[in-house]
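Shown next, in structure tokens, is the structure this report addresses.
Every protein chain except one is present and positioned as in the full complex.
Up next, chain A:
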Amino acid sequence: MMEEVDVEPAVTNIPAASDGKHLGFAWGPGDILVYETLYKASVAQGSGCSFIHEVRKDEDIYSPNLRKLFNESHHIFVGLQTIREDLPSKNKKPQFVSISKNYRSVIRACMEELQQVAVSTKDAEVATQYGNQVSILLAIELIWNLCEVLFIDAAPAGSLLLHLLDWVRLHKADVDEKAAEVLQSESPAEHHDYWDVVVSYVLQGRLEEARQMLVKQATLHPAARKMYKLMDTLLSKMPFYNPGGTQTLTEFDVKWRHWHGEVNRCLQDNSFASNQHLEIICKIIVGDEDTLLEHKELLSTWYHFLVTRLLFSHPTVKPTELHYYAQSCMTMFLDARSVPEPLDNILLAAFEFDIHQVIKECSIALNNWWFVAHLTDLLDHCKLLQSHNLHFGSNLREFLLLEYASGLFTHHSLWQLAVDYFDNCPEFGRVYLGLQIEHIPLDTERKALKVLRICEQRQMSEQVRSICKIMAMRALRNNRLGSALSWSIRAKDAAFATLISERFLQDYCTRGTFSDLDLIDNLGPAMLLSDRLTFLGKYREFHKLYGEKRFSEAAKLLLSLMTAKIAPRSFWMTLLTDALPLLEQKEVIFSADQTHELMFCLEELTSSLNHSAPGTDKPTQDEDIEQTKVELLRLALARNLAMAIIKEGTIEA
């Protein structure tokens, strides 16, 4: 049975495929490839479109400005993963809060830069695009900040409201701009925005600033001095909870109720009846809902309304009561006709402490995985997601991290970031990394080395082999035998090393000299990787000894190459031919025993050759040459044996 969908999926139109063409598709890690396909196999003539379309899921990955966000947050993410599991949670909480703040400051930095670019650009389309990104980041930061207050910091009653006030103040900073404008004017108290600023300050609980503004008005109206003085006293006496202090919440509550009663009395006895502005402020601070709702313009959002309402009516609100006030404030604030937007639903879910709903709604509303992946990871570290199991994948945290990292991996440059995310997905991370890392295009050896380092550090031997093989094949194609051999040695790929060694030996047989001596002379222990490579190295060593006129050592090595079966049989004739000049030196180099062994090798070789190639009637020219060589060798061996016997006999005697 199909799962019910939460929202209708977005439709992506594939250009040129609109008029009833049939499409095929293939899933990629972060995207889908779509291509036109022929419906009937029998229709031969292909008038089909030759394009393959790439449909991307996480489009924000491709924004150059957001790359800063991805890179900086990667660093924070890695730091978070190293916080030790076994620390008591009391010690960890401040760390988690500080990490959450770091994430937010990265979002803010990115947002500010985007804003600058958006303002300075001349291209209207680009400006709109950046403007949209700024508003998305604003929303992300707003949600993150609320989650930090409610879930990560988990402030108790009393502190909770203070945190919520900070949250609203941070995201409703236009008051300060307006205030600056008013204060810079010639006569601030007469500025048309003056009262808006005062009221906005009061709505945000910034009473100190409100009082300073009011002083300006009071000096203009000396007759009303007493009334202004009364308001100033009320504002200055409003108690705020001090979480660090000695006062208990109950004591604060008593004090607050006392103050509230005092404000109420002033309202009842019409103390401010002669000044409508002061009357409004008085009504606000007494928590009059109708007055608050008359200032929707200044509040601008239902959650500002919520926080202001709590400030002046329920300053000791408990976390568990929040959802009730949130729901009612939203209903009161929004028009009956208007539908709540995704952001409203997300914030409401947060106030209801429904973390999974927050993550789910965010996943649907945002076109990037960055936010949900990082937030979920942090909440998971705070042990807030334990009870939730998915019926697919491993768990929510890992699922989202894998999605985000897969998106990074499809990016031309950002793939390196993804590795650390995969590393921190215990269930499937390694599999994902293994599958995706093989698809990275390797344009240069330097890039190959970087990819290889990633694989080697994680003991991904299969991928190591595959990368080295790709590089070795490429080197071979370009006739760079030395490089090809180096790559196969690095992968410990014996078969390939054998293949390349054969190429070296072939080259030697045709040209009579070795290429790439700098490499072959320095094989070292790597020589042992394959028999053929060992032979190549040893055979070259023979030539070096011969060149240095160290004949007896050369002779010994040459013989051992055959007797120890290091040399392939096909190469024995070459080796025996190499022995010829040694046999023809004036002094005896091969001893009698060694000469016997050489003879034995020659006979073994000729008999096997006779066995393997029987039946042809006429000997070919090649066979003639071979035959002459064999006879020459036999002659030289016999002569050497004679000389050796004489010499050895003489010494003994």
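What we mean here is this: a residue touches a chain if its C-beta (ideal position, glycine included) is under 8 Å from a C-beta of that chain, and two chains touch if they have at least 3 such contacts; residues count from 1.
One rule holds in what follows: contacts and distances are computed from a predicted model.
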Between "Sorting nexin 5", "Serine/threonine-protein phosphatase", "Actin-like 6A" or "Nucleoporin 43", choose the name on the UniProt record of the chain that's been left out. "Nucleoporin 43"
Thinking of the whole complex, not just what is shown, which of A:21, A:67, A:255 or A:430 touches the missing chain? A:67
Of A:413, A:459 or A:650, the residue in touch with the unshown chain: A:413
Contact with the hidden chain, among A:314, A:474 or A:503, goes to A:474
Touching the missing chain, which residues of chain A? 64-65, 67-68, 71-72, 74-75, 78-79, 412-413, 416-417, 420, 443-447, 449-450, 453, 474, 477-483, 486, 489, 515-519, 522-526
